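My questions will all concern the structure given below.
Removed from the display is one protein chain of the complex; every other protein chain stays in position.
Chains: A and B, in written order; residue numbering restarts at 1 for each.
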């Protein structure tokens, strides 16, 4: 089992699930492409997807980089927090966008921790 | 020739071409930054670019991960379908967004196949 690869693939699977949910909301609330607004519930689904994309672009590189300098099981464990944070974020955001902070913090904290780990590793320079 | 690297670079080149076409549409239809709406044809070009970005974020990691567990030539071949799917998607979307499904399916299928290949590889764990 390669834990870091597994967490990376699960994060992408989670994100793809969010894009499917956006697609369903597009049909349900009759938002015709190319529009990305027009119904509050569609916009919530779309923003959850976009915010996940915005954070994923940081998450994947720092997950892999941190994994080259620190014990992979620990790095993957921190990455798993990101996976859970995104589930919470979506759940809360769709219910009420104003309640999105806890899920966002559980996204930002693992991202910041992995980024710091990657930075320290790059400065130390002893990549595997 | 490194086929996986080649497919990855071509996907990025294709995406950059889409961003250039969005930039041209911005000038042609006089959409002043920071606006991203205001003319249907600009919005189509912009949404093609954004949808490509949304799928590229999955495509590149699963292409590389799958390539570490499965024969690179096969993985690159599946990746080439993504490249063609995006050309079809753009062509159809700009003509009529309602006809975008075939190109989208030819994006989603290779992405799903590569994601599954990466997942199986990560579970087996015998990365090169």
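Keep in mind that, in the parts below, a contact is a pair of C-beta atoms (placed from the backbone, for glycine too) under 8 Å apart; a residue touches a chain by one contact, two chains touch by 3 or more.
Since we're looking at a predicted model, the values are computed, not measured.
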{"item": "Touch with the omitted chain, as defined above, among A:9, A:31 or A:62", "value": "A:62"}
{"item": "Where the unshown chain meets chain B, residue by residue", "value": "1-2, 5-6, 8-9, 12-13, 15-16, 19, 32-36, 49, 53, 56-57, 60"}
{"item": "Chain A residues that touch the omitted chain in the full complex", "value": "40, 43-44, 46-47, 53-54, 57-58, 61-62, 65, 68, 93, 97-98, 100, 111-112, 115, 118-119, 121-125, 127"}
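The rule we apply is simple: only the chains that are shown with their structure count from here on.
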{"item": "Inter-centroid spacing, chain B versus chain A (mean Cα positions, whole Å)", "value": "19"}
